[in-house]
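What follows is a single structure, written as structure tokens, with notes after it.
As you look at this complex, bear in mind that one protein chain is not there, while each of the others sits in place.
Note that the chains are named A and B in the order they appear, and that numbering of residues resets to 1 at the start of each chain.
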Amino acid sequence: MTPLHGYLLISALLFAIGLAGAVTRRNSIIVLIGIELMLNAANLNFIAFWRFGPNPEALTGVVFALFSIAVAAAEAAVGLALIISIYRHYKTTDLDRVDSMKG
Amino acid sequence: MTAAFIVICLVILASGIAAMTLRNLVHCALSLSITFAGLAALYLQLDAQFVGFAQILVYVGAVAILIVFAILLTRGSEPGRQSIYSPHWLIGVGIAAVVFAVIGAVILSSKALVRPQAPAPEVGVRQLGDQLMTKYVLPLEVLGLLLTAALIGAVILAMQEGHSKRAGGAE
Partner (left out) sequence: MDWVARNLWLIPVLPLIAAGLSALAKRSQRRFAASLAIGSMAIGLVLSCRAFASAVSHAGTELARQTVNFRWFQLGEGWVKVGWVLDPLTAIMLVMVCVVGLLIFIYSTGYMAHDENFTRFFCFLSLFAAAMLGLVIANSLLLFFICWEIVGLTSYLLIGFWYHKPSAAAAAKKAFITTRIGDLAFLIGMVWLYGQAGTLLFYDNGQGCLEAPALASLAGQITSLGIAVSTGIALLVFCGAIGKSGQLPLHVWLPDAMEGPTPVSALIHAATMVAAGVFLVARVYPLMALAPAGSTGASALVVITWVGALTAVFAASIAVAQTDIKRILAYSTVSQLGFMMLGLGVGGVGVGMFHLITHAFFKALLFMGAGSVIHGCHEEQDVRNMGGLRRFMPITFATYAIGMMALSGVPIFFSGFWSKDEILHAARNWPVTRWPFYLGVAGALLTAFYMTRQMMYVFFGNYRLVLVKTTGSEQRMVAHGGVPAGEHPHVELPAEPHESPGAMVIPLVVLAFFSIVLGFLGTPAWPWIQSFLEGEHLVSGWNTGVLTVMLTSTVVALTGIGLGYWLYGRHPLEAEHADALERWWPNVFTLLRRKYYVDEIYEWVFVGLNAWFAKACDWLDRWVWDGLVQVIGALVVGIAWVDRVLDEQVVNRGFDETCRGISGGGGWFSRFQNGRVQNYLRALGLALAVLVVLLIWGCRAS
């Protein structure tokens, strides 16, 4: 059990937790939080692989993680704007009630 | 597996679970911040200091605040006697478990992960800046564009009805 395994397991567990929350909770903001958790788990994966990878000098993992953070931030902003907009229309953040796309 | 690693992991996991299970949304957001902070600590341990600081700055300083704002803006008349979990929460947990099991199995059975640890790299901000400006300049610019677009989009999304309401109220 190398440290790499440890980091990877942690990130996997965090990913699973984020996923469980995203598909379980009713509130849409909690879903967004879960998504953030999943993104962070992925970031951790990147950094772990960078650190224990063959060529850490290339800084590939770091740059990747940075970009991921930036994009995640942008996505969180847009997502939250969406949630606010939905809240204004449906007067609720309960995801089970927002089902007008029902087939 | 040092003790610091185990402690930080426990903190991360505990706050993560808390973020997912607490009833009060603000508590969830705060737990999320703690998770972010724990992750920053892990980054520091992994010799990715800049990423750790960026994590704190962006995630804790911006994203979490944003989430709190959103929670406050969308707080309706929901004291919530009802369950905070959707009716099919068990399926969701099951699926998450399956996913974890699969990934875990892969990780543990992979032979590619067994390799000697490399020495700690010399990662300074300067090297990072060099890399960003030479090798990754294009993604950087695109990222700028993306952020601009996201900003404008978010503003428009959140503003539209408010604009008309405000316009009606101002006259």
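Convention: a contact is a pair of C-beta atoms (placed from the backbone, for glycine too) under 8 Å apart; a residue touches a chain by one contact, two chains touch by 3 or more.
For clarity, every value in this text was computed on a predicted model and none was experimentally measured.
In the full assembly, the chain not pictured is in contact with A, B, by the touch criterion defined above. When the full complex is taken into account, the listed residue touching the unshown chain is B:106, out of B:7, B:106 or B:133. The hidden chain makes contact, of the residues B:4, B:57 or B:91, with B:91. Within the entire complex, the positions of subunit B that touch the omitted partner chain are 86, 88, 91-92, 95-96, 98-99, 102-103, 106. Touching residues on subunit A toward the chain that is not drawn are 19, 22-24, 28, 31, 95-96, 98-103.
Here, only the chains that are shown with their structure count from here on.
Only residues 1, 5, 9, 12-13, 16-17, 19-21, 25, 28-29, 32, 35-36, 39, 42-43, 46-48, 50-51, 54-55, 58-59, 62-63, 66-67, 69-71, 73-74, 76, 78, 83-87, 89, 91-93, 95-97, 99-100, 103-104, 107-108, 113-115, 117-118, 121-123, 127-128, 131-132, 136, 139, 143, 146-147, 150-151, 153-155, 157-158, 160-162 of subunit B touch subunit A when the two sit together in their complex.
Those residues of subunit A that touch subunit B in the complex are listed here as 1-10, 12-21, 23-27, 29-30, 32-34, 36-37, 40, 43-44, 47-48, 50-54, 56-57, 59, 61-63, 65-67, 69-78, 80-85, 87-89, 91-93, 95-96.
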